[in-house]
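In this view, the complex is presented without one of its protein chains, the others remaining in place.
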Amino acid sequence: MKKIALLLSAGALWAAVAPAETLINGAGATFPYPMYSKWFNEYKKIHPDIQINYQSRGSGAGIAQVTAGTIDFGASDGPMNDLQIKEFEDKHMGTTILHFPTVLGADVPTYNIPGVNVSLNFTAEALAGIFLGKITKWNDPELVKANPGVKLPSADIIVVHRADGSGTTYIWTDYLSKVSKEWETKVGRGTSVKWPVGLGGQGNEGVTGQIKQSPNSIGYVELIYALQNKMLYGKVKNPAGEFVQADLASVTAAAAGAAKAMPDDFRISITNAPGKTAYPVSSFTWLLIPAKIADPAKKKAIVDFLGWMLKDGQTMTEALSYAPLPKEVVAKETKAIAKIK
Amino acid sequence: MKTKLSFRRKAVNAVMLSITGIFTMLAVGLLFFILGYLFVQGGFSLNWNFFTKLPAPVGESGGGMANALLGSAKVLLLATCIGVPIGFLAGIYLAEYAPPAFASTVRFVTDLLNGVPSIVVGIFAYAIIVQGIRVGFSTLAGGVALGVMMIPIALRSTEEFLMAVPGSLREGAMALGATKSRTIATVVVPAAIRGLISGMMLNLARVAGETAPLLFTALGNQFWSPGWRQPTATLPAMIYEYAKAPYEDWHRQAWAAGFVLLTLVLLVNITARSIVARGFAHKSR
Partner (left out) sequence: MATATFPRARPARRASVFRRMFSADSLARAGVFLCATAILALTALLLWELWRNSALARARFGFNFLTSSNWDPVAGDFGALPYIFGTVVTSAVGLALAIPFGVGAAIFLAELAPAKLSDAMTFLIELLAAVPSVIFGLIGIFVLVPLLNRVVPGLKEAFGFLPIFSGPFYGVSLLSAGVVLSVMVAPYIISVSREVLLAVPRDMREAALALGATRWETTWHVVVPYARRGIMGSVFLALARALGETMAVTMVVGNTPQIAKSLLAPGYSIAAVIANEFAEATTDLHRSSLTELGLVLFGLTIVLNAAARLLILATGKRAGQ
């Protein structure tokens, strides 16, 4: 009995002593999760006293929780709209929230069709049709037309989308809204939309997992998830008329225009970007950082991390198939770090 | 005189009774199937890494669940420290002191609390601890959520086992001059101790596997979680996260974690029940 009391008080003491480390918690997008988990692991190795814990829960959760103040920073691939920014400011006595782009990534249409071992071509009409539920079979003329020589089965298409609030969804629906009037009026863009058809998976991880297990399914995931799981993903037709596969070059090409036209708050959409080699469903992804951080140790840690991320961090992106930020954006961002008080 | 009817009735008899037997075998077999499947899928993935390493970055192999094991232990410890004392002491009140009307009220309200779906307890803990008192996602929030779930069972089992102690023991102690509280502490509770401990263990085993309340209270952590006010990884939450993901390495870890969790839960259950069984066997002598 005495021993138990002793152990309990020791435990309570250990808990009460302030940790020497700086502990920062963030949550949000699953889109850049492989990159962030690598970065924060590496950063901890270099700075053992700074621990940045990142939980991938979806961009929606990132926005909601950073607004609620339960986490130190959020992450999202769909930039916060004006209403959401105002809500943040209302809850945090006037301080605003800042967007910091970290990497460039791409949403790819990944699929699992027994018998098909090549990368299919998808036109904008095809993708809109599939996700609207109007194209229901794999051997629909729209798909067959774009893929001569590929034997597409007459099976029903199983659409998989995100069940949770997702920046990946934002990117995908942003693209579909730009290429399909019907999509724009019927569904629109957002982190959480009313899907006309399909099954819901949790996170990029869940969608990838669901597609892997469902024959004749298709869904949209971030490029790295398709690559890491050795899944096929299609080429998408860009505004210039080319069928482009998502990779470092095509994603970087999509951001070329944005680099020069980047607004001060870094909120920009690069889907359906012009350029012959540009991949049309590319996007920046952002860290959502409050402009005012009360704890000086946390503020210093976050500011230092951002600096590291813009220099060393950018060298690690290609290994995970994310494209690094254009130089102009890095320069602009480095100056913007000073906005964090 | 053999009639057709009699043969048909005999046949129906034999068939239906066999079916019930088969159903029973299936039910028992399911348990062994689940245990066996987990062992085959996960038991072999159990290696030193699993118990000692932190999770590796997404897509890399070689990671483990050391932080989840510790996190679960901390959350459960906190839950026990919150749920058991309140339930136990309230159970004492119901069994020894309470006037019948009040006792019924408390029992009714406790049943109400017991019926709260676990996800709703999670919402409650989020509203009060994570947001309300601004602690944020933390071991504390997770411990409170699970602690609240432990209270009703702690109360019910305490009351049940204390009421089973014969009145003669109490009367004897009081006849010797002991005060009521002294009687309870030194005579009644020790007499019921087997049942009380067993009840506590079953209670613990039940919340050990709860995932839903931890989703938005403890959140998760890829590193160690120091203290009680930081988010922490827990075993059930990791199983859930890894199971939905597409990575084979994560699937293997999910099986291994499932095996560890199930083994612990079943061991605690079996131990708890054998404590009580042995106790009764002794009594009958």
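A and B label the chains in the order they appear, each numbered from 1.
In this section, a contact is a pair of C-beta atoms (placed from the backbone, for glycine too) under 8 Å apart; a residue touches a chain by one contact, two chains touch by 3 or more.
Remember, predicted model here, so these are calculated numbers, not experimental data.
The missing chain, though absent from the display, is touched by one residue of B:77, B:123, B:197 or B:275; that residue is B:123. Considering the full assembly, A:214 is the residue among A:214, A:228, A:245 or A:277 that touches the omitted chain.
Residue in contact with the omitted chain (choice from A:32, A:60, A:219 or A:324): A:60. Across the entire complex, the residue among B:46, B:98 or B:197 in touch with the chain not shown is B:98. Note that of A:69, A:153 or A:190, the residue touching the chain absent from this view is A:190.
Although one chain is not displayed, chain A still touches it through residues 27, 57-65, 67, 84, 87, 156, 158, 163-165, 188, 190-194, 198-202, 210, 213-214, 217. In the full complex, chain B contacts the hidden chain through residues 9-10, 12-13, 16-17, 19-21, 23-24, 26-28, 30-31, 34, 37-38, 41, 85-87, 89-90, 92-94, 96-98, 102, 105-106, 109-124, 126-128, 148, 151, 155, 179-182, 184-185, 202, 205-206, 208-212, 215-216, 236, 239-240, 243-244, 251, 254-255, 258, 261-262, 265-266, 269-270, 273.
By definition in this document, only the chains that are shown with their structure count from here on.
Of all the residues in chain A, the ones that touch chain B in their complex are 8, 11, 14-16, 19, 21, 23, 25, 27, 33-34, 37-38, 40-41, 44, 51, 53-55, 68-71, 201-203, 205-206, 208-209, 212, 224-225, 228-229, 320.
Those residues of chain B that touch chain A in the complex are listed here as 56-59, 77, 81, 130-131, 134, 136-137, 219-223, 226-228, 230-231, 241, 244-247.
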